[in-house]
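Note that this complex is displayed minus one protein chain, with the remaining chains in position.
So that you can tell them apart, the chains are marked A and B in the order they are listed, and the count of residues begins at 1 in each.
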Amino acid sequence: MSVKNSAKRRPPIRLGFGDKVFYTINALFLGLMALIVIYPLYFIVIAAISDPDAVLGGKVVLYPVQITMDGFKRILQEKSIWTGYLNTIIYTALTVVLSLAVTVPAGWALSRKTVPGKKLWMIYFIIPMFFGGGLIPFYNVMSSLGLVGSMWSVILPSILSVWNLFMTKTFFESSIPDGLVEAAKIDGAGEYRIFTSLVLPLSKAILAVMALYYAIGQWNSYFNAMIFLQDEAKYPLQLVLKEILIASESTMGGSGETILEQYRMANQIKYVSVIVSSVPVLLLYPFVQKYFSQGVMIGSLKG
Amino acid sequence: MASLTLRDITKVYPNAEGGQKKKKKKHQVEEPGKEKANLQITDEGVVAVQKFNLDIADREFIVLVGPSGCGKSTTLRMIAGLEEISSGELYIGDRLVNEVAPKDRDIAMVFQSYALYPHMTVYENMAFSLKLKKTPKDEIERKVREAAEILDITQYLDRKPKALSGGQRQRVAIGRAIVRSPQVLLMDEPLSNLDAKLRNQMRAEIIKLRQKISTTFIYVTHDQTEAMTLGDRIVIMKDGFIQQIGTPQEVFNHPVNLFVAGFIGMPQMNFFENSKLTNDNGVYEVEVMGKKLRLTDSQQKALKEKKQGPCNVVLGIRPVHMTIDEGDFSGKIEVSEMMGSELHLHMDAEGNDVVAIIPTVGIDLAAHSIGKTVKFAFRPDLVHLFDAESGLNLL
Partner (left out) sequence: MRKVKAGPDGAALTADMSPRRLKARRRWRRLRENHPFLVMLLPAVLVVFLFNYLPIYGVLIAFQDFMPGDPILGKYTRWIGFENFTRFFTDVQFWPLMKNTFLLCIIGFVIGFPLPIIIALMLNAMKGRRMSKVLQTIFNGPHFISLVVLVGMLTLFFGRYGLVNNIVAGLGGERKSYFLESGAFRPLYILSSNWQDFGWSAIIYIAALSNVDPGQHEAAILDGASRFQRVLHVDLPAIMPMISVMLIMSIGGLMGVGYEKALLMQTDGNLGVSELIATYVYKQGLTGVPNQGYATAIGLFNSIINVVLLIIANTTSKKFSENSLW
């Protein structure tokens, strides 16, 4: 039965055989993808609350075995994680505040047609998107600015992403009507007043998106901290996690027995630390994912 | 309250690269549709407004009217200070304001889109400009309440614009403009976002408002009915040029050219092309569809004074000035629109589309149905004659 025939007899609501097959395969495939995405995350959770021996013995596959909270108890004693946590919170908060203060006014200015030298500024901001000095000159600049070893080496380079700047600009261009700005001008507002009394109150969406982008970026980053910070007391969470989760694998040699023992000791803490470190982001995620995709869509308006 | 003087105001949009590209694209899209404004292009760019001269008296109500792209909005925005004046001089009162920022011009403006601040209540919207001027609080309160009273929006003062209907928003927009008692109140198509019924109502409101506040109004619209009913004087524009400035009567009774004649008046004036003006021993006659029409004495006099020679003309007559069932001309009815108190007959008379408006009282509808041929006539003293080449009114 072809689509045409069934469409003739009834409105197109009734599906043809071909379409039924298509929708089924489509749904099955996407469902499979969802499983692939979810299972590893699910496994982390059940492994963290299962008995470590059961995990190592391969008994934990679909559900937790011999539920225990030992891992969580032990991680409470891991001081480095909590210093890292605190550091990351500080770095993230400062990054968000500073980045908004830098990105939002600049985005507004770039979205105005009358900004003097607009084209030149655009080129100025576009060039770094495609060409950079590379790692070593960047390190040297940070070093001559005296930032190496300071927490500002982690914060300052992250307070402006050109992508985010252009996204903000596009948002302003598309969502603040010219008429409003003109009305404010006639009402007697200057450019600063327009920005604070009109633009900012109307831009909560983009402020939220930008704050989240910068926050997640900072929360998840490790590289700058790794090359610029020596003092472990200043390590952000990700760097601490790196030590816990990864550093051990390559150095581990020796007989199977000792490896197994090491695994037993460390394994549970690994699963738990993955959870603990990702909790803030994961808790936030369902609430903010709307904003996140909005951000991407704002960015895509230009294309 | 102030007079305004516009001297040779001109607006040229420089031929920016991007601009040109956009224009090209637009043209491709719009070409098959309605005709696009025919703006003059010079070396410096596209001329949107050309040598605009106008003296506006204190408390006058001036309406700028014309089809889209004629430069009326640009002119208004130049007065507001939202567009730079390319050349010419603009005085508000005695003060040259070309280079004065909008906020220092003592003007207020009502936008087509209302442009209400969505995050502020109606009260805050109206109070915003006063607050910026550092007006004392109790005075703001008094002025806002007064304006709200005039516009009958007192009960909405605590609401946000989102919670208002289109008509109410329009009132708030007007309220925001009048609280500051500006010297000049500019209105940019303020009614075009409203539906027909509300538009009529608001038009009446604006007429009333005029009595209550004393200020100079400049009002932009593309709707000739609004222009006729609101304006003390009407400025008709096309392609950046002023076509005619005059009272509603003047522009209706004596349109200076074909464009104004066609633009003002609904339905449009009937035009008989291929007419001839003849001068037979000092007596002027018009030959329309093979029939000769003798002009009245005053028309004769006017033509004589101009020493007008014989030429090809377009004869114009308004639909309301037509009579039917008598006379020398005849046409076949193509469409008959019964409007209640009057009947609109669309006829084909030797290839000319002719519309006649006749009262329905005592008329035989069956005799004026589609396909019937009827006779029609018009009084010579009500015809308009336009030069076929220049389009100028000859009388």
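The working rule: a contact is a pair of C-beta atoms (placed from the backbone, for glycine too) under 8 Å apart; a residue touches a chain by one contact, two chains touch by 3 or more.
Since we're looking at a predicted model, the values are computed, not measured.
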Per the touch definition above, residue among B:Ala57, B:Leu96 or B:Ala163 touching the missing chain: B:Leu96
Interface with the unshown chain - residue positions in chain B: 84, 89, 94-101, 104
Interface with the undisplayed chain - residues on chain A: 2-4, 7, 12, 16, 18-19, 22-23, 26-27, 29-30, 33-34, 36-38, 40-41, 43-44, 47, 56-58, 61, 101-103, 105-106, 108-110, 112, 114-116, 121, 124-125, 127-128, 130-141, 143, 145, 156-157, 159-160, 162, 165, 190-192, 195, 216, 219-223, 227, 238-239, 241-242, 244-246, 249-250, 259-260, 263, 267, 270-271, 274, 277-278, 281-282, 285-286, 289, 292-293, 296-297, 299-300, 303
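Definition applied: only the chains that are shown with their structure count from here on.
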Whole-Å gap between the CA centroids of chain A and chain B: 56
Chain A residues touching chain B - in the complex, by the definition given at the top: 177, 179-180, 182-190, 193, 197-198, 201-202
Contacting residues of chain B [partner chain A, same complex]: 80-82, 101-103, 107-109, 111-119, 128-129, 132-133, 176, 180
